[in-house]
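Excluded from the complex is one protein chain; the other protein chains are retained at their positions.
Here is subunit A:
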Amino acid sequence: MRRKTGAVLLALALTGVSTGCARTAPDSTAAASARGPITVWLSNNAQEVAWGEKMVAEWNAKHPRQRITAQQIPAGKTSEEALSASIVAGNSACLVFNTSPASVPQFQKQAGLVPLDDFPGGEKYVDGRTGERAAQYRSEDGKFYQLPWKSNPVMILYNKKIFEKAGLDPEKPKLSTHEEFLDSSRKIVRSGAAKSAIWPAPSSEFFQSWFDFYPSFIAESGGKQLVKDGKPQFDTPAGRRVVNFWRTVYREKLAQQELFPGDSMAAGKAAMTIAGPWAVAAYKDTIDWGVVPVPTSKGLPASETHTFSDEKSVSMFSACRNRATAWDVLKFATSKKQDRAFLDATGQMPMRPDLLGTYEQWFEKNPAYREFGDQADRIVEVPSVAGSVDVWQALRDRWTASVVFGRERPEPALRDASREISELLDEY
């Protein structure tokens, strides 16, 4: 009798737990045409949040029955981790205005995303707003699971005062070629003007290569992606020049092997940083800054230099029950008018062709951003391939071992990374 009672108690408890944890999914056919309140998630960037709140207020004023609730992406080490967890839990927002293209293949595999092509005029809208660059954002099945929203073309920002202190021309710094960059860096460090010439994160997270190797490789190779047609493209003379350049930077202690706890340029510890226009908000009141393109071995002019986009997209998540409303909100939030408001609030570049021409007046008022606006026409994205995170991790592990810590020679390490990535791509 007691044994039976115990078994019944256990069964009831487990039933309660499993019911409490049960995850439900919306019916996709019904959800596609359903309208009603939705939730959107924004990044935790203060300027983006300010823009998002205004955009939501405008929408809500006109659509009382389809109200938007906006909030920041739940806390996590990265937005991608929080988004992945929310997909599994079935409680993602309808729209997320901070989806990394590198994570889209993974979210897609988790059945967490809604293809935008499914909406009437969806493909046309993405193509029309983004222009030729839209092709880089198509998934391997040919569909768009993201709307390319805004880019942060990665360039070299520098502190003019530190350059002046090091005896360098702050208005026309010699940073165009690898050699010039190294010479200027040596002067900065040896003069004591700053502890470090530049201080990229030396850690092993898969995404850190987007701010050292990848922009340099894109610039050096004239705009190549890491992977094309299922084959790595970086074990080439251009790739080798890049790893040797960065190895010199680390070997001569022009960059540090230690992770800086914060923003090294804002703290005055580094003379330069590799970042997009999002960083300007952090420097504009405290640092007299300038910007130049990423250096190449031969020193390409700015108008011919390509760089990494550091783009973020808007994606619709499969937990969304009112997808018709979500699609309308997506178009509203990425309209020409809202893009102008976004540019105004954040200084980040909407993913529109001919940005300088489209928002000519804004760039006249904000000339400091003109370089970024010009660079936005020559950006390269991460490859949209299955196993994207694994691919970047394989590259990063070799990079830290060879370039940052000098435990391996950079060129063989590059070759090994290329071979590993080929195997990974074949596996997927």
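The rule is simple: contacts are C-beta pairs under 8 Å (C-beta built on N, C-alpha and C of every residue); 3 or more make two chains touch, one makes a residue touch a chain; residues count from 1.
We take it that contacts and distances are computed from a predicted model.
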Listed names "Cytochrome c-type biogenesis protein CcmE", "Glycogen debranching protein GlgX", "ABC transporter permease" or "Anti-sigma factor antagonist", matching UniProt entry of the absent chain: "ABC transporter permease"
Per the touch definition above, residue among A:Pro37, A:Pro74, A:Gly90 or A:Gly268 touching the missing chain: A:Gly90
Hidden-chain contact residue, picked from the options A:Gln66, A:Thr130 or A:Ser318: A:Ser318
Among A:Phe97, A:Tyr125 or A:Phe206, the residue in touch with the chain that has been omitted: A:Phe206
Residue ranges of subunit A at the interface with the undisplayed chain: 2, 6, 9-10, 13-14, 17, 23-25, 77-78, 81, 84, 87-88, 90, 106, 109-112, 195, 201-206, 256-259, 261, 318-319, 389-390, 393, 397, 400-401, 404-405, 407
